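Everything on this sheet refers to the single structure shown next.
The excerpt is restricted to a subset of chains, each kept in its original location.
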Amino acid sequence: MRVTVWNENRHEQKNPVVAEIYPEGIHGAIANFLREEGLDVGTATLDEASHGLTDEVLDQTDVLVWWGHLAHDEVADEVVEKVHQRVLKGMGLIVLHSGHFSKIFKKLMGTSCDLKWREADDRERLWVVDPTHPITEGIGQYIELEKEEMYGEHFDIPTPDELVFVSWFEGGEVFRSGCTYRRGNGKIFYFRPGHETYPTYHNEEVQRVIRNAVHFVKPVNREYPTYGNHKPIENISEK
Amino acid sequence: MRVTVWNENRHEQKNPVVAEIYPEGIHGAIANFLREEGLDVGTATLDEASHGLTDEVLDQTDVLVWWGHLAHDEVADEVVEKVHQRVLKGMGLIVLHSGHFSKIFKKLMGTSCDLKWREADDRERLWVVDPTHPITEGIGQYIELEKEEMYGEHFDIPTPDELVFVSWFEGGEVFRSGCTYRRGNGKIFYFRPGHETYPTYHNEEVQRVIRNAVHFVKPVNREYPTYGNHKPIENISEK
C-alpha cells in the first residue's frame, strides 16, 4: 500500500510558530508517523510541479492525505480533476481540517462545505459516537485537545455515510468531526482537528485515528464496473 | 408553493413519436398533472433566454423538476451555478430519468452518475422498499411499466439518504430508481422512469410519485444558517 501525504506547505514557510511545531512541515510530520508502522509513504506539496501529483504519483497512490488552507485557489483545476477521477476509481482520500474548503472536497461533496470557525484556544473533545468503526480502534471514549481552532455547526456537508466523531467545544458549539463518504469506488474520511498553530498532529490519538483511517479507506481489490450500453442477460419478450 | 418544470424539449421537436406522446412537451405533460391538484406550476425550456431560468424565476421557485437528455452540455454553466445555489438555499429539486447525467445532478452528487442502459422494450417493475416514505403514499407494492428503457447497476451515485424504489428489469438487471438526497438546505429526489418514446408520464402511479415528491422536497421554512467567524457563546478559559 502506497500513501501520499499532500500539504499546501505555506504556513510553515511564513509563520515561525508553525515552522517550530512542524519543522518538516505538516506533511513531514504525518508521513513520519505513518511510516512508523511500516507503510510506504511519499509526500507532495503545492509548489512542486503539478503540485507533486503527477500522473505517475497518482496512479501509484492507494491513499491520499490532504491538508490545505491558505491557497485552495492555487490548486490547478486539472490536478483536482485527476484526483477526483482517481477517487472515483477507488483511491482512498483523507481530508484534514481546513481541507474542508479544498476544491477536491467540495467537488466530491456537492455542497458549500462551509462552517462556523474561531481561533480562540477552545478546548476540543472529540466523542466517539460509533464504537463499531475500525477508525476508532485503540481510541478511548473521547480525544481531548487542550487548544484547537473551533469549527461549529451547521457544517454544510451531505449527511455522512458514517458519523464517527462529534466534537464538543468550550465556547458552546458542536461539530461532526469524523465523517466517512463513498464516492464512486473510493472511500473518503474527513477528520476535523489540525489547526497549524497547535501541535495536534503530534497527539498520539490523533495519529492513531489517521493510521486507522488509512486502512479503512484503502481501495477494495476488484474490477471497475462497466457502464454504458448493456446487452440483456435474459430474454426480453415481444410486446 | 411554486413549481417550475424544466425540460430540454428537443426530442419533442425532432422525433414525431415523442411529439405524438407528448404534444405539449414532456414539460407540458408534467405541468398539467401537477396543476390538477392545485399547484402553481410554470415551465421553462432550454431554448428560452437563460433556459427560462432567470433570476426572477429561480427566486420564486420552491420546487424545480428537471428533464434533460440530448443537450446536457448546452446548459450554461452560469445557470447550473445558480440552480446549485438555489438548491443549497433550500429549493427542492426533482431529477427525472436521463437527468442523471445533467450538469446540475452531477455537481450535486460529486460522482460520475454513470449507469448501464438499453433501449429494448424491457418491462420494468419498481418495487417500494420503504413503505414509510411519503413519496409512496397511495402507491401499491410496485409500479409496473410495460416497456421502458433499462437502467442498470452499478449506478455511480453517492449512497442515497433514502432509498424508496428498486427496479426490476426483464433483461436481468436491477436499479436504485427512487433516491432522496439532502444538499445544503435543499432536498432532492431522483426518479428513474421516463424515456421519451414511452408514455410513462401519462401513467397515473408515476404521476402520483412525482406529485408526492413535490411535497416531500419543498423547502422548510426557517432561516438560513450563519457561517464564518463565530463569537463564543460560553466563556473560554485561560490556558
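Just a few scattered comments:
All chains are identified by letter, namely A and B, in their written order; residue positions are counted from 1 within each chain.
As a working rule, a contact is a pair of C-beta atoms (placed from the backbone, for glycine too) under 8 Å apart; a residue touches a chain by one contact, two chains touch by 3 or more.
Please read all numbers here as calculations on a predicted model, not as lab measurements.
Of 4 total copies in the complete assembly of this structure file, 2 are presented in place.
Keep in mind that, in the parts below, only the chains that are shown with their structure count from here on.
Chain copies chain A and chain B are related through a rotation whose angle, from the C-alpha fit, is 180° to the nearest 5. The geometric centre of chain A is 31 Å away from that of chain B, both derived from CA atoms. Put simply, chain B touches chain A in their complex at residues 88, 107-112, 114-118, 120-123, 146-147, 150, 152-154, 156, 158-159, 161, 170-173, 181-184, 225-234, 236-237, 239.
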